[in-house]
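For this depiction, one protein chain was excluded, whereas all remaining protein chains were kept in their positions.
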Amino acid sequence: MTTSPSRRAAAKSLALAAAGVAVSKSSAAGTPVNPSTNAKYKAVFAVSDADPARWNMVLGNIRNAQADLGADNVLIELVAYAGGIGMLKLDAETAQRVSEAARAGVLVSACENSMRGHNLTRAQLNPQTGTVPSGVGHLIRRQNEGYAYIRS
Amino acid sequence: MTTSPSRRAAAKSLALAAAGVAVSKSSAAGTPVNPSTNAKYKAVFAVSDADPARWNMVLGNIRNAQADLGADNVLIELVAYAGGIGMLKLDAETAQRVSEAARAGVLVSACENSMRGHNLTRAQLNPQTGTVPSGVGHLIRRQNEGYAYIRS
Partner (left out) sequence: MTTSPSRRAAAKSLALAAAGVAVSKSSAAGTPVNPSTNAKYKAVFAVSDADPARWNMVLGNIRNAQADLGADNVLIELVAYAGGIGMLKLDAETAQRVSEAARAGVLVSACENSMRGHNLTRAQLNPQTGTVPSGVGHLIRRQNEGYAYIRS
């Protein structure tokens, strides 16, 4: 994971603040927060299709899962790879919804192999996006860590 | 889960009776049976596509998994959401096979978010179908409970 912990902590703080949740001084100050600390559930959502309808479906699914389980009870990560990498582009039709998901505490991770395969640089992706060396390798790690897996 | 336990127990009893399995008096009398009690394996099958060919594939897969693992050794739940919700409609071309699966002990669950999104009422769904608030939230819960996940 090359994602900056402080960037994620800031996103989490914003999300909690927006949700009216008390944010501790340490996280408000940017101190890294491990978002999994208090989460009963962990889930990784995988997207590999170059299909905006599916991108919108998964973003709706994530929102519904947060509402169902309680946003504070579930740590959600979205991993985009293969054709799904397009979902994270700055000019994707889902760009605003991806930013909203990140602000609501969702970790967003792009596969570096897929970025190379699609000639995408970091600067072309949503600034809220982190990267992982291999999307599928990361999905295996996350399941090994006890994450549920939701394939879109 | 809003599914009535007694309805599920009745379906299970019918399934066991049809399979020539001795049914205990308590379950025959409608006393709720926890179908997971003796199951070594648990699996949740997810369907989200509005594609009858895929619906038939998953129903065949479920039957094959029961035959392979032993119907008494595996607790299977089918969760339909997004476009997959159409699979559970009373007038779906898969209606009879869904009823057969329920009679063979498969729990069938419809996503309430998807029902609203498709303007479907409970009365328009197969009477053997239960509902869950969020299909994807439910899939996360089930995996957290140790269910295998099969994405169709």
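Each chain carries a letter (A and B) given by its place in the written order, and its residues are counted from 1.
In this section, a contact is a pair of C-beta atoms (placed from the backbone, for glycine too) under 8 Å apart; a residue touches a chain by one contact, two chains touch by 3 or more.
Given the structure is predicted, the values throughout are model-derived calculations rather than measurements.
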Point to revise | Residues in subunit B touching the chain absent from view | key: 40-41, 43, 57, 61-62, 64-65, 67-69, 74, 148-151
Point to revise | Chain not shown, touching residues in subunit A | key: 46, 48, 81-82, 113, 133-141, 143-144, 149, 151
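Everything below uses one rule, namely that only the chains that are shown with their structure count from here on.
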Review point. How much rotation, in degrees rounded to the nearest 5, is required to superimpose subunit A onto subunit B on the basis of Cα coordinates?
Key: 120
**Study point:** Distance between the centres, which are taken as Cα means, of subunit B and subunit A, whole angstrom
**Key:** 30
